[in-house]
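To keep things clear, I will list the structure first and then write my remarks on it.
The complex appears here minus one protein chain, its other protein chains still in place.
Letters A and B name the chains as they come in the text, with residue numbers starting at 1 for each one.
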Amino acid sequence: MTATIVAQQIINGVVLGSLYVLVALGLTLIYGVLVQINFAHADFVTLGAFAAYFFMHLLGGSYLASIAVALLVGALLGVAINLAIFAPLRHKGSELLPLIATIGVSTMMQNAMLAVFGPVPYAFETPYSQRVFRVAGTFFTEQSVIIVLVSIATIALLYAFMKFTFLGKALRAVAQDRETAGLMGINPNYLIMLTIVLSSALAGMAGAMLAPVLVLTPFAGTSVIVKAFAIVIIGGFGNVEGTILAGLLVGLIESFTTQYLDPGLIDIVVFGLLLLMLVFRPTGLISERREENV
Amino acid sequence: MSDAVAVGPAYRSSRRRLAFLFAALVIAVLPLLLTSGYWRTNLTLCAINVLLAIGLDFILGYAGQLNLGQSAFYGLGAYVSTLLITKFGVHFWAAFAAGVAFAGLAGMILSLFAVRLRGHYLAIASLGFAVIVHQILLNWISLTQGPLGIYGIPPPPAIAIPGLPPIEFSNQVALFYLVSAFALLAYLLLDQLVRSPIGEALTAVREDEISAQSLGINANAWKVFAFGVGAAVGGAAGCFYATFVGTLVPDAFFITESFTILAMVIVGGMGTLIGPVFGAILLTLLPELLRDIGDLRLVVYGLALTLVVLFMPGGLVQGWELLRRKFAGARVAGGR
Partner (left out) sequence: MSEILLSAKSLHKSFGGVRAVRDVSYDIPQNSVFAIIGPNGAGKSTMLNLISGVYQPDTGSLTFAGADMAGMPSYRRVRLGIARTFQKIRLFKQLSVLDNVVAGFHIHHDIPAWQYLIHAGAFRRDHARCREEAMELLSFMGLARRHDTLAGSLSYGEQRMLEYARALATRPKLLLIDEPAAGLNAAEVDTLLDRIQTTRKRDVTVVIVEHNMELVMTVADRILVMDYGQRLFEGIPSDVQKDPAVVAAYLGGELT
């Protein structure tokens, strides 16, 4: 019996974790290349979710097509935020101004969505939410299977892109050493645009995936993003493997806290871990140390 | 924080004294001009937000530490003082002192992260701190009554002055005078601090920590100091908020409140004290003036924050300087 409960929590944790990884990967990609945080990432997730919802429920599209729509909406938002915020502020060389500006964008988007969509949760039903598998006493929906599979596929594609394509290598070069990357003959502005669009597309897609499982409100992304922040720090900013590991870890913490402690304690446990992490291992689970050059 | 507006060394105390007298006069006259309960409520909210904004600005604008946890200090001040009053029957001013001290202490604890972390890491650590405090307020139901909230928080006890009728703080105007007098006092003291070598040390830490240390400035100690002071001022705002509104719910101190306070500081002009004062007043009153927008209050905040960062990172103070220079220039040109 206990083993079944534990197995069930592991399944729940992995499903949640996969969603968190999708959201956190976008943040960590941008950080790796720009050393910037996009606070509006959360609202890209939310808007992606709403786009998918309306595509399915108003236009009668299929769920899989609505994921693609969310991805597209995310990508467009990425173009917009780069043109409006990151590109103009890049030359000022400030670490904090872009962060503050994206907090502004996030506040704006979230409350605009609140005004348009209202605070009442939307029921995002997909054909896959109802079909349940039962294996050895545990159960999970087809939706969960889709979430995990799409996450794995996305991560694999991203990995392959970074490892085997020229653009991917250029991105990694920029992430590691921003000064010499220009020597590879690629316009860095182009690389930055690519990164932000990629990251935002991931956010939009994550929205379409998580809305059927969690609650779809204008705050859907925000509740996930604070955990995604914790994940990128626990995983080590800009570190893709660490982010995946930390995402799954946070998903598991959440499912086990819900089962054995109290759902209200989830954020306290996750952020407690984050703060401990920042004190004892600020470079993340998989660490790479840098000393400041004086 | 390279985009903060630098404060000149000019030391003109007589003009400052006049400005403070003028501010005191404005505070005295305003509730007599605006007699509706609605506007008097807004005035008191302005004073509370001014406290929050100058507290955050001391940490962000002067010491250069991106603190997204101001909502937590605000909430801690409110809850600690209120619980002491309602559960333990502590006198208002003793509870007030405890709330301020507790928030200041929390700020110093958070600053221990600032000592090890920089920029983005600190931003997220302080955000995490704010999330934890909000969640504790929400989930420690036996103490805080969680989402149900605490009701019927009394106003501060009346002050009896011999020979005069006692000052009753159940009177909205009296409470406004109390909060704004405290805000003015806090402003005065912070203003003296930032114009002293302490302010010089803080800005040095903001501009370049290693360089500051090379001049004998203990950067970590000054960060602890800045967080302690800024958080305590935020805590004071919380105490006043609780007694003013009479009701406390944890969601009043959600992390978005930190962003709201941040917007006031940035829109006003971080790294100056006067800027955040006007930023707080503007962003408190603007949505009220544009009454039709109703639910869009926070959209205005977000928009203002974004536009200011993009086009006028020095905020209202920078705008004022530009205007002044333009008119000064016009006068010179006209004189020729």
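In this section, a contact is a pair of C-beta atoms (placed from the backbone, for glycine too) under 8 Å apart; a residue touches a chain by one contact, two chains touch by 3 or more.
Treat the numbers as computed from the prediction; the structure is a model and nothing was measured.
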Given B:L189, B:L290, B:L307 or B:A328, the one touching the chain that is not displayed: B:L189
Hidden-chain contact residue, picked from the options B:L33, B:I161 or B:I210: B:I210
Positions on chain B contacted by the hidden chain, ascending: 2-4, 6, 8-9, 11, 13, 189, 192-193, 195-198, 200-201, 203-204, 207-208, 210-219
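Everything that follows uses one rule, which is that only the chains that are shown with their structure count from here on.
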Centre distance in Å when chain A and chain B are each reduced to the mean of their C-alpha atoms: 33
Chain B - residues contacting chain A, complex: 1-3, 66, 112-113, 116-117, 119-121, 123-125, 127-129, 131-132, 135-136, 138-139, 210, 255-256, 259-260, 262-263, 266, 295-299, 301-307, 309-310, 313
Residue numbers on chain A that touch chain B, as the complex places them: 31, 35-37, 84-85, 88-89, 92-97, 99-101, 103-112, 114-115, 226, 229-230, 233, 237, 262, 264-265, 267-268, 271-272, 274-275, 278-279, 282, 292, 294
